[in-house]
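Only one protein chain is missing; all other protein chains are in place.
Note that the chains are named A, B and C in the order they appear, and that numbering of residues resets to 1 at the start of each chain.
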Amino acid sequence: MPIMTYMAAIAEATREEMERDEAVYLMGEDIRASIYGASAGLHAIFGDDRVIDTPLSENGFFGAAIGSSLVGQRPIVETVTSFFWVGMDQMISQAAKMRYMFGGQATLPVTWRARMFYARGAAAHHSDRNYNIFMSTPGLKVICPTNPYDAKGLMKTAVRDNNPCLIFEDGIAISSRGEVPANEDLPGGELLVPFGEARIVRAGTDCTVVGIAGGVAHAEDAAKVLEQEGISIEIIDPRTLVPLDKQTILTSVEKTGRLVVVDPAHEVCSAASEISSIVAQEAFWSLQAPIMKVAAEQVNVPYSPALEPLVYPTPERVINAVKHTMG
Amino acid sequence: MPIMTYMAAIAEATREEMERDEAVYLMGEDIRASIYGASAGLHAIFGDDRVIDTPLSENGFFGAAIGSSLVGQRPIVETVTSFFWVGMDQMISQAAKMRYMFGGQATLPVTWRARMFYARGAAAHHSDRNYNIFMSTPGLKVICPTNPYDAKGLMKTAVRDNNPCLIFEDGIAISSRGEVPANEDLPGGELLVPFGEARIVRAGTDCTVVGIAGGVAHAEDAAKVLEQEGISIEIIDPRTLVPLDKQTILTSVEKTGRLVVVDPAHEVCSAASEISSIVAQEAFWSLQAPIMKVAAEQVNVPYSPALEPLVYPTPERVINAVKHTMG
Amino acid sequence: MPPEKAALMQMLERMWRIRIFEEAVIEIHSSGELQGPAHPYIGEEAVAVGACAALRDTDYIAGNHRSHGHPIAKGGDLNGAMAELLGKSGGYCKGKGGSMHLADFSIGILGESGIVASSVPIATGAALAAKQQRKDFVSMVFFGDGASNQGACHESMNMASLWNLPVIFLCENNQYAITTSYKNSVSVDHVSDRAPAYNMPGVLVDGQDAIAVYEVTLQAVERARAGEGPTLIEALTYRFEDHSLGLEKVRDSPYRSDEEVDEWRKRDPIQLHEKALTSTAVATSEECDAVQARARADVAAALVFARNSPYPEPQELFEDMWA
Partner (left out) sequence: MPPEKAALMQMLERMWRIRIFEEAVIEIHSSGELQGPAHPYIGEEAVAVGACAALRDTDYIAGNHRSHGHPIAKGGDLNGAMAELLGKSGGYCKGKGGSMHLADFSIGILGESGIVASSVPIATGAALAAKQQRKDFVSMVFFGDGASNQGACHESMNMASLWNLPVIFLCENNQYAITTSYKNSVSVDHVSDRAPAYNMPGVLVDGQDAIAVYEVTLQAVERARAGEGPTLIEALTYRFEDHSLGLEKVRDSPYRSDEEVDEWRKRDPIQLHEKALTSTAVATSEECDAVQARARADVAAALVFARNSPYPEPQELFEDMWA
């Protein structure tokens, strides 16, 4: 099977969807020059109307994307998680609310792709991992692909979805490479990963570890070490946070009796908090140990290479948390 | 003791702080006309420079407030929770991050007061209860006064605090009246309620009920009914969500073995999720039952009087949750 | 070319529909039947009606919290509007939107926005779609003098100009944002003076004169359809009533004088339009009265419709979230 990078998978998904449906178009800052690596060559193929370099006006062009989606277009908007703050009003007040507010009249097939920097000295202004905020807002789908396969398959599903979808591209995942099947080798001739189906990254028996975004990689590293100590963890990657595949998590916890959630976002009101609270309510009687969150420290992200790594979860912190649940 | 309304308590706190310190000023839309009832007469007393009606530019004037605070001013900014989305970048990128990013050089004594509408037909665009989002962002203090006493005392503390503080004025609480001692009857001559100290609204033995913002009132109503059925709940009002008085909650759960969190905000990644996750991690061994969240349904807030009440927690839902924990 | 009689009479009819609709809304608000917020459009009818008269059904509009005039001007049905205000399932939005969120996509009403200026980028996006789809529809957004100070307007006008989009920015300058005079919120004499900053035409028009509004809008629409880009129109107008129902207490605030209100009431857009029709013998005053009577009957029927429409069922709470 072909091996490709995460960004190549995103680029392939983008091109395929643009070829398939001419309502699909790409919009963002400097996408013609493909500064984030997902849009090289697209302008030459699809032209001015479908590959749009915008002025530096996130609230404005997010809104334009949304408005165009109301009348038949299917924009893919490229940005960085930290720039969401600037365009927040359009995302929350319009994209998330319009359909419901208007009694179902609005259809909003907008896909945002946002890069999340991680442990690379981007400092507080470029290090937001704000998927929890969009999870908490009814009306948005929240997607965190952690490998090239999912990146391609979830991205294609997002573009076809008739709801606003946000794809969070985690710095850890972005640097990954992996197998992505060629279309001709796939049953339907294309790769589509459904929303709301978690992936069991690794089966195990002693403790369930849910990894969010880059948290999956830390969990996998931890698993190898724990295995040598005779501890078997089951790693679950929810892949989509909205819709969330609660059932796979609950079933796993019913089996293992233990839960650790690894989330590289700030701890408070996080996806990890949410998953903890679901399990504490719905799988309580299966639990044999405290539910542990392994998340980012509740401080702004510092620049210094001496400090930044201390903010985030590490395999060691995952290992300690798992051991803590083992008593 | 004098009885006053919630807004009168806020107005009194504002006037007292403006009298005490001339760096304190008020800024917002139509505050001279006191359209939300907290600023009547202040312009006549304090003049143009200290009671500023702004253009409709939340991001701009939030930023101006922040900038002024860097050089010695202490703004109080009045708005509505839903308008936070428009000014989000200044709140998150600047207010919450500047101090840390600049290694402690910035001091940001900005207080936002935001009204939260509740069950009054404000519809999706005016019904946000977004305190969870600001809790999740390191660098902001989050305050939810639920009665006139706390409103006055917490507001005064916020204005004196050297950090950005957000006060959420819940529609349910706003309509409350209550005792607020006259200054001359107070030890230090003024009412200051410290941050990070939860209030035990009602002591009880069977189940801990944490009420967030308007959730406290629902919990109190539920307590009366439950009492008649012989069930005694302990109601805790955290009063400030950042800093959060974890210890009072944990101690209570250690005693009762049960926890219900009542939060009129959307359920996912909520303050209720956060408190549930803390207790599931730190007081697990005391728990005798699942932790129940009673929060808003995960849909946008509808307009119709036939639908809107169904979104929010009710005393009945609290009663059912408590009974569920009782097995 | 001045509009034909049919068009002029339709303007009159739509102005009356708005006026009488708003009067009914005020009544049911004060009786307690209507509980949500509502922002009357009385006094400003000529703006939306004149502007929408220049549009086709296939063109789009978006608006703001002062939200009843725009859809009615675009030809929206009164029954659905009134039912929506009462939160009934026969409403435009099945009762989910209410006064500030009227929308009827079937005739190009992309919705009113309770967040001020937030629909400006939305309308700009609809215009972008026209360009991308190579269709000749245009898009128009109504926003206030207060709204013009939001960054969303700046960003949208800049994009629209750069990309030559078929969008009309229609600023309803009723001179106040709640209690704030535009002289204290807009740093230039007129909102339309900002058009040169975006390299687009800026037009100031008498917002009490439906025909004048129609004419400048038609020019802008023709430019837009011809691919010549956006226009900023500022219609100078006045709101005769309080900012919103339930905000009566603000009346005591000295933000505008009774004399000023009285002065503007003399320029009632409906009276002015009727006078224009009768003085040029386009219509008799009997014809005008008949139009008014029809509008009155339609509003009365809408009230009946709305009252008879059932409330949404509880399970509808969970419907319409996802496509």
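The definition used in the following text is that contacts are C-beta pairs under 8 Å (C-beta built on N, C-alpha and C of every residue); 3 or more make two chains touch, one makes a residue touch a chain.
Note that the structure is predicted; figures quoted are calculated from it, not measured.
Student: Which one, C:Ser89, C:Thr124, C:Gln150 or C:Ser244, makes contact with the chain that was left out?
Tutor: With C:Ser89, C:Thr124, C:Gln150 or C:Ser244 as choices, the missing chain is touched by C:Gln150.
Student: Of the residues C:Ile26, C:Leu162, C:Val261 or C:Val282, which one touches the chain left out of the display?
Tutor: C:Leu162
Student: Sort through B:Gly28, B:Gly121, B:Pro138 or B:Pro238 and give me the one touching the missing partner chain.
Tutor: Residue touching the chain left out of view: B:Pro138.
Student: Across the whole complex, list the residues on subunit A that are touched by the chain not included here.
Tutor: Within subunit A, the residues touching the omitted chain are 29-30, 32-35, 53-57, 59-60, 82-83, 85-86, 120-126, 297, 299-300, 302-307, 310-311.
Student: State which residues belonging to subunit C touch the missing partner chain.
Tutor: Its contact residues with the unshown chain are 149-155, 157-159, 161-162, 184-189, 193-194, 196-200.
Student: Residue-wise, where is subunit B in contact with the chain that is not depicted?
Tutor: Answer for subunit B: residues 25, 49-50, 52, 54-55, 57, 59-73, 89-90, 93-94, 98-109, 138-139, 161-163 touch the chain left out.
We adopt the following convention: only the chains that are shown with their structure count from here on.
Student: Looking at C-alpha means, what's the farthest chain from subunit C?
Tutor: Most remote chain from subunit C, centroid-wise, comes out as A.
Student: When the C-alpha atoms of subunit B and subunit C are each averaged to a single point, how far apart are the two points in Å?
Tutor: 36
Student: Any idea how many Å lie between the Cα centroids of subunit A and subunit B?
Tutor: Spacing between the chain centres: roughly 30 Å.
Student: Give me the residues of subunit C that touch two or more other chains.
Tutor: 93, 95-97, 101, 113, 115, 118, 151, 321
Student: If a residue has to touch 2 or more other chains to count, which residues of subunit B qualify?
Tutor: Those would be 82, 85-86, 123-125, 299-300, 302-303.
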